[in-house]
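Below: one structure in structure tokens.
Not every chain of the complex is shown here; the ones you see sit where they belong.
Order of writing sets the labels: A, B and C. Residues in every chain begin at 1.
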């Protein structure tokens, strides 16, 4: 904080935010959710943050809330430059290619900013999922995905079942996450989602 | 954390998130930005969080990052129930009516949850703008608005000048906010926004 | 007509019309109908007018058609200034707050126009539902809502059942309205709506 960073580097980073707001989450788009109906990457980011904030109140492990929410807000920031490469596309790239591209993009975005290294660590923490905060953020990421899948289904969208199926193999890091997932699945399978929303 | 909250209350709160993702920011809509082009309340929430995270790195005042980001994530949560009452509409309601409605809606959403009181305090902190975290969140809220106005303008939208004009009366709480605003305004007025984005 | 009104007041009133055309009907939006798919307040206004015109041919009570259609065209005009406050939001405002805000907005829109008082009376007539024209307009308002709910359902939208359920408590003012409702419900429940449209 002693040395003030280059003001142009600051504004250039801030200007990535509107890009995140118009970047569509491709998983929905390729499954036929209409363009104007697809959530943006930014909207998903907020969802992950809110779910994380909620889970942090419920888990018994002590959580650094500042670290947790920073991880959530940063975990998809690179998509302002790379876009959201949908899951089915990733199998056509060598392992690690996508993460490496995102790391490069982040380093570009943060160039000249004194906190660049710290932010890269926070972003990495989501990828590695070894700290409690990184793990909770990952659970939140998955839960926000399912909340949105349930909402689209309740509003008439179909063809989104594989998100639920792939979650059967997902191992929740916290009991509170698993409990919320159980409740969500029940609302979804009983067609109560829209009604109780 | 000892007493576990009602799981139904937890899922009902989480189910507000998809509503925030489809609630449009009305200020853009009434000025003619196309429906599928208008950012959602959730996307704006993420924008405020990211700007706040950035400003927190730049201000000299010590900031509780966890508190700051929680305030940002919660500041528009009531709009899942109330919607986003656009500025020009508010003059037709008595002062305090909107805030009171939002407080009621939040109490409803959080009913049965042990952390309800704490979240209401965080939400109130944004409204009151007396703590440093509350003030920084307000600056971030305003800056995200202008970032979006600049982005719409750069993409061809017109009729959004009053957001810049009304900001002339806004008193920034932190030098870092004012500095970012200056840079942003310069990008906007030199038509460099899209190019440097 | 002897005294000509202020031309600026006339054009300012006319300029509210495009706002009505872009104001979305919030009830659909919060239930997940996609932004670009949601009818505008103006489109609903036309629907109410057309249903009223149709009902006026069918009821046995003598109806002043000019008064009826003026009521229909004006009944949502205030939403150009206030927006469409969705039903679930209204419970968070004190009774009468919304109507008072709309009345204030209308008085603003009509300021300086010699027919202001008459238009306010027509608008009030819809709210009070004591004249035959006001009652017929209300029936038309409800029927247009259900026509649209049926159309969205036929096109695949789900989660709109509560409009049908809440109508079970609605008391139709005219036999012709009730008869049209019965037919509509039959088309809807037999999944014949799109096919016969």
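Just so it is clear, a residue touches a chain if its C-beta (ideal position, glycine included) is under 8 Å from a C-beta of that chain, and two chains touch if they have at least 3 such contacts.
Here the structure is a predicted model, which is why all the values come from computation and not from measurement.
Enquirer: For validation: placed chains = 3, all identical. Expected total copies in the complex?
Expert: Oligomeric count for the entire complex in this file: 6 copies.
Criterion: only the chains that are shown with their structure count from here on.
Enquirer: Taking each chain's centre as the mean of its Cα atoms, which chain lies farthest from chain C?
Expert: Ranked by distance of C-alpha centres from chain C, the top chain is A.
Enquirer: If you list every residue number at the chain B and chain C contact, are more than half found on both copies (same) or fewer than half (different)?
Expert: same
Enquirer: Relative to the centroid of every protein C-alpha atom displayed, which chain's own C-alpha centroid is closest?
Expert: B
Enquirer: Between chain A and chain C, what distance separates the C-alpha centroids? Give it in angstrom.
Expert: Spacing between the chain centres: roughly 40 Å.
Enquirer: Suppose each chain is reduced to the average of its Cα coordinates; what separation in Å results between chain A and chain B?
Expert: Taking the average C-alpha coordinate of chain A and of chain B, the gap between them is 19 Å.
Enquirer: Can you check how far apart chain B and chain C are, centre to centre, with Cα atoms defining each centre and the answer in Å?
Expert: One centre to the other, that is 32 Å.
Enquirer: Taking each residue of chain C in turn, which ones touch at least two of the other chains?
Expert: Counting only residues that touch two or more other chains, chain C contributes 32, 34-36.
Enquirer: In the complex formed with chain A, which residues of chain B make contact?
Expert: Per the stated touch rule, the residues are 1, 4-5, 7-8, 10-22, 35-37, 39-40, 42-47, 49-51, 53-54, 57-60, 64-70, 73-74, 77, 113-115, 143-144, 147-148, 150-151, 179-180, 182-184, 187, 193, 196-197.
Enquirer: For the complex, give me every residue of chain C touching chain A.
Expert: So the residues of chain C touching chain A come out as 31-37, 156-159, 161-162.
Enquirer: Okay, in this complex, where on chain A does chain C touch?
Expert: Of all residues in chain A, those touching chain C are 34, 36-37, 151-156, 193-195.
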